[in-house]
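Only one protein chain is missing; all other protein chains are in place.
What follows is chain A.
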Amino acid sequence: MSIWLIRSRRNCGNLLKTLICNSPTGNGRYEYSISGNPSASLFMARRYKSMEAEKELFSSKDDCKTSFEENHVHRLEYPGGKIAFTSEMNFLPGSYEERVKCYRLLDQDGYPILSNMPEHVGKELALKIYVNMVTLQTMDTLFYEAQRQGRFSFYMSSFGEEAINIASAASLSPDDHILAQYREQGVLLWRGFTLQEFANHFMGNKIGHGKGRNMPIHYGSKKLKYFTISAPLATQLPQAVGVAYSLKNDKKDACVVTYFGEGSTSEGDFHASMNFSAVLDAPIVFICRNNGWAISTPVTDQFRGDGIVVKGQAYGIQSIRVDGNDVLAVYNAVRSAREIAIKEQRPILIEAMTYRVGHHSTSDDSTKYRTKDEINHWRTVHSPITRFRKWIERNGWWTQNEDSELHIDVHKQVKNAIDEAEREEKPALKDMFTDVYEELPSNLIEQERSLREMIHRHPKEFPTNVPL
């Protein structure tokens, strides 16, 4: 009895399928405009008419096969697109056994992996990259030490991440906008921020760009299109979408590049920005520095799943995982990403795998939560600078002598910059009140006046090196 019922149901199904298949396919649910303007057509495509209830759309007649299995595979036009059905219950895995592979061009000892390497990095560019990486490392070392000596308040180094900083910056154009987190001083260095400017900013003196208002690692330069760093994590990500939105409005041939650590990807702003940028077709390159640690939180406590690169797909964004300690790989990947972002007006996600060799900041002692061996291993064996140096030396572009000279020279330059910046005057008192608004409002004028009166009456209570 039951078998008979099943068979008749199948037959009914077949009959029904044949009947319905022969009816004309429904109207497209989406209105597409065939205009020349890509963004207009995109936005037209998003509007859709509401569906008539209970009217199923079957796919084209070709799918109307007569066999049993094929009769039961049809697609339904949901809001958002056609989806096929399956009777096999299948949970997508949270992560695959094999992690997404990492793009790399130079091996651990600086030997090229491919026989025909991409030819983008010639001698001049390679040497410039190397010099900048050494400068960055020296700058980090000396500024860190200066902070330890009490000469200024706070510093964050980028040891181990020199390749990400310099190589990515090298592949961008000066028209691109940068929104960084705080460990990307190398990008600013490449763009033209001088050592003296860095030192001025860190010392908070009156010629620094920030007029002594923000923490040492919150530098920024409008001229170099590097937005001022802001402390809360991931706030630069939606702002990057806004900058890209502005570029789209102006139809500029430039993209936005935004950097963040893997810890910041836990913030809500990361997810919303990825989503926004995909929906908006924004020309953004998201570069995630996955350096393994968020202060003391290892990645295993930060997220599950295979890192950041797989998250891109969830938002409809093309993504790639890159060896962050390989200059050539980073350079190539960012260069291509930038091209795609601008030409196709879409976001790209790059996860650069690396390791945070230094402490999180001058307020941190990372030996408390990780072993010295681990740190040393990554500092020596996987050093991006050593690896790249081996490659340029083997190419005959660099010698040991030149290397020692460079180190000594840069060391001197940084030291001089720090000393000079320290000698400079601090910002005047009026700079405490300017730039809060475009023009000084009455309440701030009053507050400044009352402060000056206070200083006048009790001069000994106030620092002497602040000009009034």
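We adopt the following convention: contacts are C-beta pairs under 8 Å (C-beta built on N, C-alpha and C of every residue); 3 or more make two chains touch, one makes a residue touch a chain; residues count from 1.
Assume contacts and distances are computed from a predicted model.
Engineer: Considering the UniProt annotation of the chain absent from this complex, which name among "NEDD8-activating enzyme E1 regulatory subunit", "NADH-ubiquinone oxidoreductase chain 4", "tRNA (adenine(58)-N(1))-methyltransferase non-catalytic subunit TRM6" or "pyruvate dehydrogenase (acetyl-transferring)" applies?
Structural biologist: Checked against "NEDD8-activating enzyme E1 regulatory subunit", "NADH-ubiquinone oxidoreductase chain 4", "tRNA (adenine(58)-N(1))-methyltransferase non-catalytic subunit TRM6" or "pyruvate dehydrogenase (acetyl-transferring)": the hidden chain maps to "pyruvate dehydrogenase (acetyl-transferring)".
Engineer: Which residue from A:E344, A:D435 or A:E453 sits in contact with the chain not drawn here?
Structural biologist: A:D435
Engineer: Which of these, A:R213, A:R335 or A:K415, touches the one chain of the complex that we don't see?
Structural biologist: Reading the full complex, the residue touching the unseen chain is A:R213.
Engineer: May I ask which residue of A:E184, A:D269, A:D323 or A:E351 touches the chain that does not appear here?
Structural biologist: Residue touching the absent chain, from the options given: A:D269.
Engineer: Out of A:A169, A:V241 or A:I308, point to the residue that touches the absent chain in the complete complex.
Structural biologist: A:V241
Engineer: For chain A, which residues lie in contact with the unshown chain of the complex?
Structural biologist: Chain A touches the missing chain through residues 39-40, 43, 47, 177, 179, 208-211, 213-214, 218, 220-222, 227-228, 230-232, 235-243, 245-250, 268-269, 272-273, 275-276, 279-280, 434-438, 441-443.
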